[in-house]
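Excluded from the complex is one protein chain; the other protein chains are retained at their positions.
== chain A ==
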Amino acid sequence: MNYLLGAFKPACNVSITFSDGKNRKQVPMKKENGQTALVPLFHSQDTISGKVCIDPYQGKKVEHNGVKVELLGQIEMYFDRGNFYDFTSLVRELDVPGEIYERKTYPFEFPTVEMPYETYNGVNVRLRYVLKVTVTRGYSGSILEYQELVVRNYAPLPDINNSIKMEVGIEDCLHIEFEYNKSKYHLKDVILGKIYFLLVRIKMKNMDLEIRRRESTGAGANTHVETETLAKFELMDGTPVRGESIPVRLFLAPYDLTPTHRNINNKYSVKYYLNLVLVDEEDRRYFKQQEITLYRLKEDTSS
């Protein structure tokens, strides 16, 4: 029986540790089962190095056809489940075929890895980086171990950052002019602006500013578009009169935002919009959507 049981159990314990694991920043990441786990954070051009440790269970030996570690960048479309698309794949062979009787450690290193895309966890699509250790075995299936990574890339301050200014309206009913101070915001930025009321002939209940994320996946006829409202921020309560100007000050920090992603590997795009919504007393909604670009600014080292 023992033998039998042992046959179904993995013969060894595989673990991956990073050489700078103690110092590396860790960020929370939502796993598939809904729990969050802390995952080490990397940036593009980082060197990913560490050790793979294979520790056979007591009195067992591991026969294998080789040990390798891979760094994979994958895009996974949920509607096309199980179909990964690896846009990055680096391999290090760690061991030639043989047998392992006792704990064995293999160092590995991927120097200055190009990781052009950020980790992203969307509604229909997921982009992830993962270290995959494979202990290849011929007859009883390979032993696999994964280690997730989070990759975030900083963007420089944009050269051109115009404000968004626009006059919109419904004839003889409502005319407003709105202004947001920029068109590109970093993730901890503050949106400042003003809404001028040029003509008000309807009775309003409130005015909100929404941040919407539009995720489009696939291409051509297969495009799936998913829009989520991430923030709903009330700007105004009640009906203003002509000539009023309502201030806008929206802190982005509290919301779970990502940078804008455009056409990542021809697979998906993530765009953000500011949606100004006016609700009248009969709950009709008047809105105007404006795209904004979000980017990740290198944070102060202190914070």
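Following the convention adopted for this analysis, a residue touches a chain if its C-beta (ideal position, glycine included) is under 8 Å from a C-beta of that chain, and two chains touch if they have at least 3 such contacts; residues count from 1.
Rule of thumb we're sticking to: contacts and distances are computed from a predicted model.
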*One chain of this complex is not shown here; going by its UniProt record, which of these names is it: "Response regulatory domain-containing protein", "Delta(3)-Delta(2)-enoyl-CoA isomerase", "Cytosolic Fe-S cluster assembly factor NUBP1-like protein" or "Vacuolar protein sorting-associated protein 35"?*
"Vacuolar protein sorting-associated protein 35"
_Contact partner of the left-out chain, one of A:S142, A:T239 or A:N265_ = A:T239
*Using the touch rule from the top, list residues of chain A that touch the missing partner.*
203-204, 206, 231-241, 244-247, 249, 251, 253-254
